[in-house]
Structure formats: C-alpha cells, structure tokens
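With one protein chain held back, the other chains of the complex are shown just where they sit.
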Amino acid sequence: MTNTLLEASELAIEIDGRQLVSSVNFSVGKGSAVGIVGETGSGKSLTCRAVAGSLSTIGGRISAGNLKLNGKDLTDPKAYAKLYGRIIGLVPQNSLSALNPLMRIGTHLIETIKILGTGGGIGTKDRAIDLLARVGLHKPEHVMKQYPHQLSGGMRQRVMIALAIAGRPELLIADEPTTALDVSVQKDIIELLGQLTREENMALILVSHDLGVVSAATENVAVMYSGMVVEYGPTKELLQNPRHPYTKALLAARPSLEHTGRLIGIPGTPATPDAWPTGCRFAPRCQFVQDSCLQNVPTLQSVGSSHQVACYRADEIEILDNAGEV
Amino acid sequence: MTAAAQVPGLASAQPTTRPKQLELRVGITLIALVVLASIFIPIFNTTDPNALVAAPLEPPSLAHPFGTDTVGRDVFIRVFTAGRLDLTLAVLGVIVPLVFGTILGTVIGASRKKALDVVVMRFTDGLIAFPFIILVLMIVLIVGPEATIPPLPPGAPSVLAATWLVNWTTYARLARLRTHILRQEDFISATGLLGYSRTRVITKHLLPSVWPTTATFAVSDLLSIVALIAALPFLGGGIQPPTAEWGSIMYEGRGVISQAWWISFSTVGVVLLLGTGVMMVVDSLVSTSRRALLP
Partner (left out) sequence: MIAIVRTFWGRILQIVLVALFVTIGTTVLIRLVPGDPARSILGARASDESVKALNSELGLDLPLFEQLTNAVLNLFRGDLGTSFAFRGQDVISLILPSLSVTAALAAIALTLSAVSGIAVGLALALTKRPELDLAGRLVMTVLLATPGFMAGLVLLYIFAINLGIAPAGGWAGEWPDNAKYLWLPALALTAYLGSLVARAVRQAALETIGESFVQAARTRGVPRRRIVMRHVLPNAILPVIPLLGLNAGALVSGAVIVEAVFTLPGLGSRLVEAMASRDLPVVQGIALLAAVSIVVFNLLADLSNMAADPRLRKTH
C-alpha cells in the first residue's frame, strides 16, 4: 500500500536553457505537510512552481527527473488542466494582485464553486459563505459583497485560501503565503493553513524563507541552497539538531522573541547559477570547509531514520557542535 | 516570447532593445525619405510648380509621375514643393510652443506659489475643452487669411499664430506633471537641502530631465500640425492658392476625385509615409510592449 501523494526524484529545472535547480528529492504523504525553506535564489520557488505546473509562465521547464502525483507523471504541463482546483489547490504569494480588482469576493467564490461543481447539497452561495466562515472571516455575507481593495492583506489571503480549498483538493501548495503581510497576521495565516489541512486531510507544501514559519505547520522540511536540497527531515528534528552548516547558520540568523542574544549573519552571498563552484555550493561561505568539499558536490546521505544531509562533514559537525566549539 | 524577464536577475539578459531599434531606424528612414525628396526634387526638377505644363487631369506618366491637376500643373513637383512649405511650417509650429511650454511648465511645477499654478492650469483646462479646429479657424479669421510675412506665403502667419497660441498648453501640462514627479525624487529634493538657488535647480537639474518628455511629444505633434495645416483648406482657411500646399492640393483633388484620383492620392501617400515614420519613431521612444502569453 502506498501512502505517498507526491514524489519528486532527481528533479531538475531550467529556464531558457540554464539549469537553476538540480537533484531535488522529496515526497509528500497523503494528508501530511512539507515545508521548503531557503533564501532568495535557492530554487525553492522554482521547485514550488514545478509542482504547481506554472513553470511555463516564466519560460521554464522540468529538464530531468520525475514528478509523480498519485503515481501519475506531472512533468508534462498539460497534465495539470484537470488537476487544478480539484486535486491541486494553490495559495499565491501576493493576495492583492491574485484577485480580479473588478470582481466582488463572492463572484470569485461562486465562479470557482460552479466550475468545480462542489456546491454540494447546500447551494453555491451558501457554500461560498460557508467557505469564508471556515477561513475565519467574520461577517462572511458582508465580505461576499466587497471588492478586493476593500479588504486588508490578511483578509485577502484568507479569501485566497478559501478559493484554494473550494474544490477540496488533495494537495494545497502555498508559495510564501505570508511575505506580503504584517508580522502579526503571518502567524494566524500559517496556523489557519495547518488547521485546515489537518481537518480536511489535505496535504500541504509550504514554501518560505523563514524556518520558523514553516515549523508551525509542517511535519517535514527540505532546506534548499543554490538550487539543491541540502537537508531534509522531520521539522522538529531539523530545528533541534540541524546537521548541515547552512541550516545551522539559518537558525542562528533567525530573530526570535524568546532569545534576545545577538543574531549571527551568514558571511558572504549565495553564488549565482553562472558562478556555481564545482564542489559543495555552500563551501565558499562555510566555516567547516575542507578540501573534499571543493572537489565534488555532496549528495543527500541518511543521518537518521528519515533525516538526510548533503554534507561531507555532517557527522563531525555534530561532534564539534556538542563540544561547544561553535 | 518567454517571460524570463520576470525572473529577478534575468531581466538584463533579455534583448528587448533590438526590435525598438529597428522600429526607430525604419521610422527615421521614412521621415528622411520625405524630407530629402522635398529638399532635392525641386532642385533637380526645375519645373515651375505653378506653370501649366500639360492638359488638365492627365493621369500619371513618365513625364509627369503624379499626373496633372485641374489646370494642367505638374502634381509631382507641386507635392514636393508643398512638402518644403508644410514641413517648414510644422517645424516652426512645434518649436516655439515646445520651448515656451516646457520652460513655463517647469517653472510652474517647481514654484511653491499655488496661485500661478492655479491660474495657468485653469486656463489650459478651458483651452483643452475647446475643439482645437474651431479655435484655429477663429484665429485664422482674426489674423486674416491673406496676411503674409515674406518669405512665408499668404495664410502662413495665421496658421503659425494659431498653433503658437494654442499648442504651448499641452507642453506646459506635460512639463509641469514631469516636474512634479521629479520633485519627489531624491536627487532633486537633495538640491533643496544643499541650498541651491531655484534658478540653478530649474536650469541644471529639472529642465534636462523634463526636456526628453516634451520633445518626444513634439515629434508626434509635428504630425498633428501637418494634418491641421492640410485640413484648413477644406474649411476655407489655411495657405491660400495658388501656393502649392498639401492641403490645398488634396482639396483641389477632392473636387475631381471621380476623374483624377492621383491628385489627392499622391499627396495622401506622401503624408502617410511621413506620418508612419513619425509614429514609428514615437513608438520606439515610448512604448514598452513585451508579450506575455495567456496560459
């Protein structure tokens, strides 16, 4: 029996013939939540687009590897037409430009429900109001009549979530759903995503540059750097026991309300696709770099039951870490 | 075709400038063609544009490439002699309002006194609501259709007076708007902090940045003035016959269009070449059209 909904293996992505992402491996179980974390240019959004079938709009394509949903091939963009709304739901980055400025919120919802045929026995309009209530909007009847510009960013993002789950998809994909929002609203939206996907037994792919955001709603997380997955494992374990130097640095650079100590930045900047080093792509910025790191690209190796790291010195780092050297 | 330019960092790799360069080159070539023909054809072909050279309404032939008109004058030489006049008037008609309007608009835009701004803007509001052609006809009537300033032919001063009196308003508006935008930019607001004098800010910093905007509009304005001058004979104004002028040639041709299409059409053709060139130059200067595909 297979419990896997989505599986990516050795996925590579190119735009205009330039390979920007390579050897991405991860899987999403039915009803489970996976996070993808990395900084700008790490390839996390491209990976997300590959899964969402929207690479072609930016001139990109999957150049190698496999992408399977329920065992069916997804590397051909044409496969998506039947999946959108019903199997795959998307929550976009910027909620203001993701709603038609000339259409009422209610019209958006009714349009979607009618097309997906998910009104059920309660009628399209009632179903729309019900969806708005489910995403935590007060006075949903009133919101139905409003235009996008009359809502706050957080409210619009809730509407986008309502639209994404209108077809009861099996997989919800959220690409940086909170970047355009106030910090105070971010947490609510992430918690809503986590809660809804658990209740509806939907799988979730949550993309963010913030490990903290991802940790609130996911069970597994993939950390990406310069177009590769450098660490993958259960979210809790990764947060408590990061094995890749980049993940470590990312955690150290994260502001937090509890710890008031100094933030430690990561020295240097990520390499651009034109100037990727031959060896490990994090090597130029890594404090643990050694000769072997500069020769070959490290691949993901298991370091625990389901924890994988792409680093030649992962074992030593743990020891060094425990010895308090870092 | 690809929208790769939307990906940060890849935008510079897109060769978006090439088609615009082509558009600009074709446009300049078309304009140059008409301008050079108007300059050189009357030099090499010494036929008098007002001489009766053949029978009236003769169709185009080798001797008379554009045929002859209602009294037997050579249309070919008349069209290009007219080109000299129309182009000169268009350039004169554009330059004065361009310079005056740009400077006035920049000064108003840079000024902190509201009163001047309100007065000039209300005035231009009134003028803009006015159908241009009616105003021009009235001015033509006041100056007198026969008025002349040598070497310009009768009718030319009234046309120039009309464009000068009306057209500066558009340039003033454009310049004022541009100045307001510029004032919010750092390099201009910094000059205030540095204590530069108002005059220096206007002449050294504002005008050089306002200029390209109004000058671009001036290119398309050239075409509107050519069209205006050519339209006036249809309304009983403009350059008076027998002077060769595009509008009066077309008007003459309109009367006999069922027998002699070539009189109107040769002029329409030449003006369209010029106009298409002007539109191409303007497009290449302002438009940014990148195609995205509907998924």
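Think of it as A and B in the order they're written, each chain with its own count starting at 1.
Following the convention adopted for this analysis, contacts are C-beta pairs under 8 Å (C-beta built on N, C-alpha and C of every residue); 3 or more make two chains touch, one makes a residue touch a chain.
Source: prediction; values computed, not measured.
Asker: Looking beyond the chains shown, say which of A:A52, A:A174 or A:I190 touches the absent one.
Answerer: The one listed residue touching the chain not shown is A:A52.
Asker: Among the options A:G38, A:G167, A:G227 or A:P298, which residue touches the chain absent from this view?
Answerer: A:G167
Asker: Looking at the full complex, which residue from A:A12, A:A79 or A:L116 touches the chain that isn't shown here?
Answerer: Selected residue, touching the omitted chain: A:L116.
Asker: Just checking the interface: what residues of chain B touch the absent partner chain?
Answerer: Answer for chain B: residues 1, 3, 6, 122, 125-126, 128-135, 137-139, 141-142, 144, 223, 227, 230-231, 234-236, 250, 253-254, 257-258, 261, 264-265, 268, 271-272, 274-276, 278-280, 283, 287, 289-295 touch the chain left out.
Asker: Tell me which stretches of chain A touch the chain missing from the display.
Answerer: 52-54, 57, 84-86, 88-90, 92-94, 97-103, 111-112, 115-116, 147, 149-150, 160, 163-164, 166-167
Heads up, the rule we're going with is that only the chains that are shown with their structure count from here on.
Asker: Would you mind pulling out the distance in Å between where the CA atoms of chain A average out and where those of chain B do?
Answerer: Centre separation, chain A to chain B: 55 Å.
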